[in-house]
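Notes to accompany the following structure.
Taken from a larger complex, these chains appear in their original positions, while the remainder are omitted.
As written, the chains take the letters A and B, and residue 1 is the first residue of each chain.
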Amino acid sequence: MKLTEIIAALGGELIGDDREVACLAPLAGAGEGEITFLANPKYRKDLDASGASCVIVREDMQAAAARDGRSLIIAANPYLYFARVAALLNPAPVAIGGVHASAVVDETACVAASAEIGANVVVGARAVVGERCRLLPGTVVGDDVTIGDDTTLYANVTVYHGCVIGARVGIHSGTVIGADGFGLAWDKDHWFKIPQTGRVLIEDDVEIGANTTIDRGALADTVIRRGAKIDNLVQIAHNCEIGEHTAIAGCTGIAGSTRVGARCTLGGAVMMVGHIEIADGTHIGGGTLVSKSIKKPDNYASSYPMSTAKEWMANAVHLRHLDALAGRVKSLEKRLAAEPASSTPQQGKEQ
Amino acid sequence: MKLTEIIAALGGELIGDDREVACLAPLAGAGEGEITFLANPKYRKDLDASGASCVIVREDMQAAAARDGRSLIIAANPYLYFARVAALLNPAPVAIGGVHASAVVDETACVAASAEIGANVVVGARAVVGERCRLLPGTVVGDDVTIGDDTTLYANVTVYHGCVIGARVGIHSGTVIGADGFGLAWDKDHWFKIPQTGRVLIEDDVEIGANTTIDRGALADTVIRRGAKIDNLVQIAHNCEIGEHTAIAGCTGIAGSTRVGARCTLGGAVMMVGHIEIADGTHIGGGTLVSKSIKKPDNYASSYPMSTAKEWMANAVHLRHLDALAGRVKSLEKRLAAEPASSTPQQGKEQ
């Protein structure tokens, strides 16, 4: 693809010759015929080493990035521009309409002729599969499931009965949508299972990673709002709601009935207790245990900083005696306060 | 279903008219023809807003819950009663006996005629599948597996060879029973894999969530005792034993050879080291790292409380110097002890 074709499709300003680029590459490793980008000034040092035919940069980096034999594209957000180039050079696969001979589609299901139903896929009774959907091999869609247009379920996905999936959704392999929530009531000497009669509703433009689990609601529905992005191995329990355009990184777990607002970001391995609400625009660092509602959007964190095991052991032992230590400091303060100071006490700025 | 029919089936006392209810709903959102419950007094404020035809309450809430046009059911445990009503109104699907044409059942397998073997299910050699079992599409049952009566394996479950599953067990999609435990011996310059020759034994009335993994034993078996309930994305390593009626919430990991007692509850994202024992009746809070045996049943916890990233950074930095801080406090105490006090020292109650 020629650089002028990219500019025609995506905007931006071309500095230098109109070169041909075939693929993308990281700045440091890029060679001829490759296009790359510089977004973070920290990687500026790689500009010399890069043999890329074109580098996408912000205007203020134009002078620094210019080299003989290299063109530049000036863009306000080089990272986003680069993502758009990547999408241009790597168009998503197109559905090849039709049902594979080995697939089992219930006769009452309604599958668009333009939808691709792969090998060994199973589609249940009264299920609806929209235009240009791709259901890759081994995926199982339960009874009464509805799937909007242009949605892809990768191989070996499972969608339980009655769930609703919007348009332009992507769900990666191994992910399970709509399994029973973990609802139990103690009955004298055993657990009584509470039937989970809600559904999972996934709105348009959601993407969900691999081996993630989103449970159906107990009474009401579990809801994933428009544009939310969820990574691998994430657990979303029954009756949760994930807000629009919220991004959730891998290994995160969210307990039942918790509502996460819109445009939040959750780092990896965040754990949220149930029945809380997180304000729109909240950002939570990786490994944080969220134990109560967050009303004010901000950056939140918890997590014990790593050290060598030897240092850790020396410090961690005191964690179990923090209350006593705080009490001892208080006693010292009281005792000193009771003594006539021999000179004007120096108050540390920390006090 | 009429309220008198519910009472006839489940007991309890009807206050008010015999109304018709079709489904269940949360207290606040319930409308006509719906039945709901009040278990936690904290939701008492929702009683006014609720348009439910019937509310299940404890006797002491009868007066507070009464409204015109609403009946009450008095029950000792409204939450459990509600669960039972849910089960009454939503009976579990019944197996439709027979093997789907696309399923592959080994000729030496013994499958009950009343069992439902779904599309693309695979059942291995000498496997035994009990009466009224449901094996949903895509599930793979290995050689020599035994499955008791009335057990459901949802879609895309995998059970490795030789495992034994009891009666009335439920295993949700994506869950893997009996993969090899993580057993390795270091051999000069590489890992030597230790064959995992044990099995997984799952007793009656166990329920297991989606995408959970329970590894086979190395020599002896991994055992899940009667009535245990395990949520999604839980890892149970080789040779563990989970006690009767113990409930384990999502994202929990239990390392090898650990024995969890009966009637324990583990919150989400609990991590247990291997080769320890947890006493019957122990309760462990979400996010707790359990690093040693627990002999006395109690509530246990660990986990750094969340704060804003700014506050967190200010505090967390001191965690790495706690040992030094404790030493400084001790030095101050010694120095003060060496000085003649100018007045009777005030001992804080914390000391």
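Just so it is clear, a contact is a pair of C-beta atoms (placed from the backbone, for glycine too) under 8 Å apart; a residue touches a chain by one contact, two chains touch by 3 or more.
This structure is a prediction, so every number in the text was calculated from the model and none was measured.
Novice: If you could, jot down how many copies the complete complex is built from here, 2 of which are displayed.
Specialist: Every protein chain is the same sequence, and there are 3 of them overall.
Methods note: only the chains that are shown with their structure count from here on.
Novice: Measuring from the mean C-alpha position of subunit A to the mean C-alpha position of subunit B, what distance in angstrom results?
Specialist: 25
Novice: Note which residues of subunit A are touching subunit B in the complex, please.
Specialist: Per the stated touch rule, the residues are 102, 104, 120, 122, 138, 140, 142, 156, 158, 160, 174-176, 179-180, 182-187, 189-195, 197, 211-213, 215, 219-220, 233, 235, 237, 251, 253, 255, 271, 273, 285, 288-292, 298-305, 307, 311, 314-319, 321-332, 334-336, 338-340.
Novice: Sort out for me which residues of subunit B touch subunit A in the complex.
Specialist: Spelled out, the residues of subunit B in touch with subunit A are 23-26, 29, 77, 79-80, 82-84, 86-87, 89-90, 92, 100, 102, 118-120, 136-138, 154-156, 170, 172-174, 205, 207, 209-211, 227, 229, 231-233, 245, 247, 249-251, 268-269, 286-287, 303-310, 312-313, 316-317, 319-323, 325-326, 329, 332-333, 336, 341-351.
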